[in-house]
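Left out: one protein chain. Kept in place: all the others.
What follows is subunit A.
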Amino acid sequence: MQTDRRRLNAPPGGTAPPVFAALPDTKLQRPTRSRKPDEHRKLFLRTGIVPSASGSAYYEIPPQQQQQTALLVPQHSSLKITCTVHGPRPLPRNAAFSPNLLLSAHVKFAPFATRNRRGYVRDASERDLGAHLETALRGVVIGERFPKSGCEVVLTVLEGEEDGWGAGGAEVKGEGWGIMTVLAGCITAASAALVDAGIDCVDLVSGGVAAVIDAGRRGDQEDGVVILDPAPSEHDGEIGAACVVAYLKSRDEVTELWIKGDAGAQVQILIDEAVKAASLVRAVLADAVKDAVEAKIGEAEDDAATTGLAKEGKGKSKEVVMTG
């Protein structure tokens, strides 16, 4: 294994994640979907959590049900994403002229985000997520208003959606469906952070996921059922195709579309459902942004009130007069 000389590395012998013994007497119950096919999980979104950044947001989908038994391995997956936006700021001197805002998106999973420990260096899947996110955001930001400047959108996934259900063991035979939900969360969080940073956008962009399940399993429904916001741990091995969209509701535009798997004849329905999921998410996004703006206005009013009064509170006079 290549050692990273800038970080502290694993002990020379190499370590392995623990293997859990099967419980003889208890049968583990797989989590099931208790919400309706067109119902989204509850989510939490808040902006302005990182004061040192121009804009920031925190996005969370809490676990659906409580842990059934006292097990160490989590049965339900949750999603926690923080996003910070730095900029717009001037490009370095040696950079070529750019008439538009140069947007760059980084997505990184924390080492403890998933069941299998992740490294510190971004791997190919994280870079791919970053590229997807960048295309989703580029269609929203009005880049012409910020020539010669750059903007960094940095997302850290503190807890990622599971790819499947582990059956109490440490291994999950993942098919990579969890990453779709992560991307949708990243899009929504990034949109909220961009607004928090005050970067001009044409609309709020929100991410939505839909999936085709049970394709070819039930006799009467050959094509399967389309559901909104699938949690992969609840549909272990049932998902046939999934779709992520980045959707601008008020303009009715899609800036990013990613379909994985074979949806067959249901592609159109799948995309429509993903758009519906994105519209549901947008309501939460709009509320979070509205709350933040109201808080900001309230603060500004308070400030205006205090500056009108005497300013002895913090000891020093707050203004310096320079005369020419």
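By definition in this document, a residue touches a chain if its C-beta (ideal position, glycine included) is under 8 Å from a C-beta of that chain, and two chains touch if they have at least 3 such contacts; residues count from 1.
Keep this in mind: contacts and distances are computed from a predicted model.
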From "RNA polymerase II subunit B1 CTD phosphatase RPAP2 homolog", "Ubiquinone biosynthesis protein", "Ribosomal RNA-processing protein 43" or "DNA-directed RNA polymerases I, II, and III subunit RPABC1", the hidden chain's UniProt protein name: "Ribosomal RNA-processing protein 43"
Listed residues A:45, A:61, A:113 or A:278, member touching the removed chain: A:113
On subunit A, residues whose C-beta touches the chain left out of the figure: 6-21, 23, 49-53, 56, 63, 70-74, 77-78, 82-84, 86, 89, 104, 106, 108, 110-115, 117, 120, 122, 152, 154-156, 158-159, 168, 314-316, 318-324
